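I'd like to ask you about the structure that follows.
A single protein chain has been omitted from the complex, and every remaining protein chain is retained in its original position.
The block that comes next holds subunit A.
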């Protein structure tokens, strides 16, 4: 079932058989405001404020608990509790056979994780940041992503790669890149990018359970941020589907598609647009980069007639380029204005605080671009 969904989302969009898909609800349902209201907020009983870091930690602990085949490895994940404390307490709880400190050898421990997956285990490979995963990208792309295909389907590779992605604060060019487009372009990989705590927990658990190699692109600047978590999400059986976007805010005038940290910025921008101009922007949290939930995006575009994509990656050949291209292919007749993208700047990330701010979309950038798009 996964294959046609992965390779031909747009074809399916155009076909009339959409509603018959057992994996994906029809547009109307996923766009319905009730869907959004169903999400737990702080006022509701049973919800709890949880940081993204703790949500990830919970997801790891739960999966390590229920699946003996899983183990986590990476630099400083055990004794030091992880460079960003995502693996806090896991060594004490699961012991050094399941929570493994490695030498500083990305190519080595990533290769080891891929090998362990090929041999039937379900490793979780933490990169201190995805910037360092470039040392091991051959293992991820040429081995993890392709072995299942090249072995004629007899050799699965159930591995999860995770770690912080994108820019952080004041760490300059070599530590501040978004790899969504890199991994998103590789057939054989699945790529998710959580924003909230529920995203983080649900998507990481889904990634670990998924039989394919999955890249989980977290964001360092989000780790400490707390989000309300519904009662359902607090349970150990909470899993989010990979390949399904979430409408974080319904609207009728403009579709803003975003991912990771930019979702939060887009939501703030959307409220400002409402306040300033009375515009109702719909904000879609992609959650999954590959497979991409084209249905949700196109359905929203059809409703609003205007599309804007917000991401922190570089402008060229990126996630937003892809979504804009798809909007031409499948939503051209519904667009009432040219679709726009708001992205990181075409420059190696500068160190200087002021320049760094200018190198990435800010809330006012989003508001201003939206106003321009809507001719307000």
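The rule is short, and it goes like this: a contact is a pair of C-beta atoms (placed from the backbone, for glycine too) under 8 Å apart; a residue touches a chain by one contact, two chains touch by 3 or more; residues count from 1.
As a working rule, contacts and distances are computed from a predicted model.
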The chain not rendered here carries, per UniProt and among "E2 ubiquitin-conjugating enzyme", "2-oxoisovalerate dehydrogenase subunit alpha", "Nucleolar protein 2" or "Signal peptidase subunit 3", the name "2-oxoisovalerate dehydrogenase subunit alpha"
Across A:62, A:75 or A:218, the one contacting the chain not displayed is A:75
Where the complex has a chain not shown, which of A:104, A:119 or A:328 is the residue touching it?
A:104
Footprint left on subunit A by the chain that the document does not show:
75-76, 79-81, 83, 101-108, 131-132, 134-135, 169-175, 346-348, 350-355, 358
